[in-house]
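Note that this complex is displayed minus one protein chain, with the remaining chains in position.
This part shows chain A:
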Amino acid sequence: MNLIVTPTALVLAVALVLIALGVSLKQHLGLERDLVIGVVRAVIQLTVVGYVLTYVIKINRAPLTILMVAIIVVNAALNARKRAGTLPHAFAISLAAIGAATTITLVILIATHAIKFIPSQVVPFTGMIASNAMVAIGLAYRSMNASFHDLRQPILERLALGADAKQATAGLVRRAVKTGMSPTVDSAKTVGLVSLPGMMSGLIFAGVDPSKAIMYQILVTFMMLATTSLSSVIACSLAYRGFFNERLQLQ
């Protein structure tokens, strides 16, 4: 292992944060408070997670691993809810979408022996899956909110012709799913050419042969495609109903 980040090195790296603060001040971006909060939160959260993961990996018990997965999924759903605007039942919908996408993807990965059911593999993969699902459904929600706002008359026209909620919103639900999936599809196209993604970079950084690191990255790319499509479809399929009342009228 050739990782030698010492606490001293980290403290010195604060200079990097000062650069960001300097830019914010100079450009009057007003981001200083958010930057400081972000930095403090990142340090505290990662420190706690570091110690928790050390414990979970050391203990290596299935219930504890599942608990970690559940905590990650619930946190992702709570964050996704913040991106849902006024969408009703956003937490429940996000939890269902992220939970289902994570479970299905993990089961496939474990069943095909791509990863083992041990905390050192399941927890990092869950983090990647849930965070990608969270971003995907956040984008899908934004698209859906915008469509329901901008395309009110076409929806009303379809309803007036006797369409049900699904028929009246099929196009915009499709667009929202596509919006949720787009960043993952785009990054799949450029992976390795433009970006060296986290998983692969991390392995190379830790001294793993790049030719082996790419195997994991290919796996992660496939996994992300499954995750974002599943989570976007589930979230959008549940969310569009929230824009209508029980008389099938636009809220």
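Please note the rule applied: contacts are C-beta pairs under 8 Å (C-beta built on N, C-alpha and C of every residue); 3 or more make two chains touch, one makes a residue touch a chain; residues count from 1.
Definition applied: contacts and distances are computed from a predicted model.
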Original post:
UniProt protein name for the omitted subunit, picking from "4Fe-4S dicluster domain-containing protein", "Sodium:solute symporter family protein", "ABC transporter ATP binding protein" or "tRNA N6-adenosine threonylcarbamoyltransferase"?
Top reply: "ABC transporter ATP binding protein"
**OP:** Can you work out which residue in A:100, A:163 or A:238 touches the chain that's missing from view?
**Re:** A:163
Original post:
Which residue among A:27, A:153, A:190 or A:211 touches the omitted chain?
Top reply: A:153
Original post:
Out of A:62, A:107, A:206 or A:248, which is the one that touches the chain we can't see?
Top reply: A:248
Original post:
If you put the missing chain back, which residues of chain A would it touch?
Top reply: 153-154, 156-164, 167, 171, 247-250
